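Heads up, one of the protein chains got dropped from this complex, but the rest are sitting where they should.
Think of it as A and B in the order they're written, each chain with its own count starting at 1.
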Amino acid sequence: MRITELFQRGEFVLTAEVGPPKGVELDHLIKDAHEYLKTRVHALNVTDNQSSVMRTGSLATCKVLKDEGLLPIFQITCRDRNRIALQSDVLSAALLGIENLLLLTGDYTTLGDHPQAKPVFDLDSVSLIHAVKRLEEGFDIAGNAVDGAPPKFAKGAVVSPCSDSVDVQLAKMEAKVKAGCEYFQTQGVYEPEKFIKFMEQAKQFGVPVQLGLIIPKNVGMCRYMNANVAGVHVPDDMIKELQADKEKTKAGDTGVEICARLIKECKDYAQGVHIMSLGWENRIPEILDMAGIAPITPVV
Amino acid sequence: MLITQLKSKETIEALAQGKTVIINCHGCKEVYFAEHEADELQKDLNGVTQIITTDYICNPDNLKLQLKKHTDVINAADTILVFSCGVGVQTVAALFEGKKVYSCCDTYPLPGFQGVTPLNVDCGQCGECYLNGTGGICPITACSKSLLNGQCGGAKEGMCEVDKEMECGWERIYRKLEKLNKLDNMKYEAPKVRNYHNPNAEEPTI
Partner (left out) sequence: MEDYTKFKLKRKEELDAVLADKNDLFVVACNKCFKELDSFDEPECGLFEEIAKEQGKNIVGSARIDFLCNEPLTSKSFEGLLPEGTKNVFVISCGLGIQTIAGLVEMPVYAASDTVIVDGHHGMALTTTLCDACGQCYLNLTGGICPVVDCSKSLLNGQCGGAKNGKCEVDKEMDCGWQLIYNRLEKQGRLQEMLNQPVELRDYSKVNHKFVSEYVKSVREERYEGYYGGIHPTEFKELSEHSSLVRFPEPLNVVIPMSQHAGAPAEPIVEVGQQVKMGQKIAQAVGPISSALHASVSGTIVAVEPRLHPISGLEALAIVIQSDGKNTLDDSVKPAGDLDKLSADEIIEIVREKGVVGMGGAGFPTAVKLKSPKPIELVLLNGCECEPILTADHRVLLEYADEVVYGLKAMMKASGAPKGVIAIEDNKLDAVELLQAKTADIENIEIVVAKTKYPQGAEKMLIKRVMGKSVPSGGLPMDVGAIVCNVSTAKAVSDAIQLGMPLIERVMTVSGNRMNKPGNYLVKIGTSVKEIVNHCGDVKGDDVTIKIGGPMMGFAQANLNVPMLKCSNGIIAVETTVKEAVECIKCGRCADVCPMELRPLYFTKYALSEDWEGMKTQNTMDCIECGSCEYICSSKIPIVERIKIGKTAIREGK
């Protein structure tokens, strides 16, 4: 099922991010997905060699999750594939019944574990969205007809509401919408007021937006993100909150509370929530419980 | 326009086998040539029968002219070590096909491709100039990823994710357009996709 249908139905769409391992043992990932996510989120984003670190492929992992009765979102970046490979993988996804896409430009190669690799960036997020839209219309990006019935996807992209230059973000968001983007997941949000202000401006595009959350595990992680992660800013009082009760923070409870609170504060302005747990999948049910979001009936 | 860096001393020592002739090219020295480092390194090499320092060896005619009086010593050499950019090395290698001609430098590209002075501005020679939509800032070279449809989102406080000392090219473009009151240029009409196949622009006809 395409998650755009859920948005259309007016559902508050819940998604969570999982990262394939470096290796082919997916047991752990599958077990966690069943145990913590299956009845709590509608779909699972599968990252594409996240942070430019080489791992098992997103598409194959999506297929495994789908076979397990879960709804995967295939994340595709432009870093490692030229337009031929990108379109080919999109068609492959359709072949495997994977209908949800999140289309990204991708981190630069030198940030990961193969800094010597050739960066591709033949297309970027906007032209990739366009390419997928063209495939849906029955043509590839070079204008050649695609045989048979064209595929249909839910085409998603990302945006950073708490970026230090929101105006530039909005300009690009508009380009993505015009190119055919149908839903957005945001970068991690820690400042509800910025998110709300952003959403007031983004409303004009008429495209659903999921509030992005990164569970703040500890002070060090927050400081690191403030220094290095684009579009993310953890305010000082939140860092103080994490510092206040060290034991509680260590147990992960402060982070869970913060996330739940952020959901509550932003819920009315967003069309869903996307949680990037970075290995803390087991805490997602608690967050949602605390935020007052009930379990869901799984869709496939 | 190219700049060169010396290969490591160990690498160069391993290359100097038998009777060795060294050719230094000072043609682009004002751009960059590690003259003194090369001098020092050459002093310690074994089997050097002649050091020839000249310029513009990328020009085959000039190269021949400059090497003329060294013909005998070159013919007797086992190895020719060339300290120049890759163009110079290949010009020498083409002139002495039967000789082992080795490169002692690695060659890097330089922004700007005329004259001696390296330039701050850069041009990717893409054949489909995008400057009209970008306030005169080249997205191919000002953006680490050469993106054409706006920023990747990886910038933090306006600085590029690839190099934190480099400004995000697309933020620069946005600010420039804002200043020029041309933000409409950022409005999406169609995706821009590069044509790698035939970048040469066609001649206009009237």
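Following the convention adopted for this analysis, a contact is a pair of C-beta atoms (placed from the backbone, for glycine too) under 8 Å apart; a residue touches a chain by one contact, two chains touch by 3 or more.
Remember, predicted model here, so these are calculated numbers, not experimental data.
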Discussion item. For a quick check of understanding: of B:Leu41, B:Ile74, B:Cys138 or B:Ala155, which residue touches the chain that isn't displayed?
Written reply: B:Cys138
Discussion item. Counting contacts across the full complex, list the positions on chain B that touch the omitted chain.
Written reply: 1-3, 5, 7, 15, 26-32, 35, 53, 55-56, 58-62, 65-66, 68-69, 85-94, 97-103, 105-129, 131-132, 135-138, 144, 162-163, 165-166, 180, 182, 199-206
Discussion item. In the complete complex, the non-displayed chain touches which residues of chain A?
Written reply: 109-110, 115-119
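Operating definition for what follows: only the chains that are shown with their structure count from here on.
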Practice prompt. Report the residues of chain A in contact with chain B in the complex, numbered from low to high.
Written response: 83, 105-108, 110-111, 119, 121-127, 129-131, 141, 158-160, 163-165, 167-169, 171-172, 174-175, 178-179, 187, 228-231
Worksheet item: In their complex, what parts of chain B are in touch with chain A?
Response: 144-158, 161-162, 170-171, 174, 178, 183, 186-194, 196
